[in-house]
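Here the complex is missing one protein chain, while the rest keep their positions.
After this line comes subunit A, so read on.
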Amino acid sequence: MNTTEHHNPARSGVSAQVWDRPFYKGHKSWCDDFVMELRLMDVPGDVIGDRLAEVEAHCAESGETPDEAFGEPVAYAKTVGAESPKESAGGLWATAALSVGQVLALLVGTRAAGAWAAGESVAYNAVQVLCLALAAAVLVLLPVALRFLLQRPLLTGLPYFASFMALALGAVLAGELDLPALITAPAALVTVGLFVVTVVLGWVSYRDLSSSQDPVTSPLSAFGTATSAEGKAAGGSRGVALLMAVVFPVFYVLLSVVSWLTA
């Protein structure tokens, strides 16, 4: 016997994902809360699957429900998660940094297109720079805010996105203020340069999203009791990765055209 076996799901020929197991479907609410808490604690997918398989196997033997044997799911996840290996939270921060870069490039670059059409250079006053910096800070803090956003989507989500939108809008409207320019740059260079940045960041985020899937796999699937839906799920998430990669460059072009035509 060795330490925890990381079996190869492909070998078993059935879906290794926990969502396809009848146990998960039968105790969905408990399992969802349990998995989400462990995800928030940065426990890797295969370890989450292992912890959930312990619950399933134990309940099958004892005839208890997860609630009876393990108590409240979030509290149990905190206890067992504290004893589980963690992956670095770097992935989440890298994703947040990528989106900040993409959003800022979108905000600044598409406005530069308007200035380019009008034959002016891009100029930002101190208030605009401050608004952009604060908007970036709100986005960068997404990994910290995530737990609250998931637990109270309306209560925290609305103020969170409203504050971001207000700051982004403030960055545009503050241009009307009669203040000296803090930063000035050639509009054509900014428009084209930031489009290249957007495409590169889109490609990086596609590469990251499609390589770091970290699915929640069950070791129990090696014994072949689940139904297959793996191909569909993997294909679906690759589609999401592709969408995330192209959405910023596409919006960049559309908004630049609007900005150009209305200049």
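Definition applied: a residue touches a chain if its C-beta (ideal position, glycine included) is under 8 Å from a C-beta of that chain, and two chains touch if they have at least 3 such contacts; residues count from 1.
FYI, contacts and distances are computed from a predicted model.
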Complex minus one chain; that chain's UniProt name from "Spermidine/putrescine import ATP-binding protein PotA", "PadR family transcriptional regulator", "tRNA 2-thiouridine synthesizing protein D" or "MrpA C-terminal/MbhD domain-containing protein" is "PadR family transcriptional regulator"
In the full complex, subunit A touches the hidden chain through residues 1-5, 7, 23, 50-51, 53-62, 64, 69-71, 76, 79-80, 82-85, 219-220, 222-223, 225
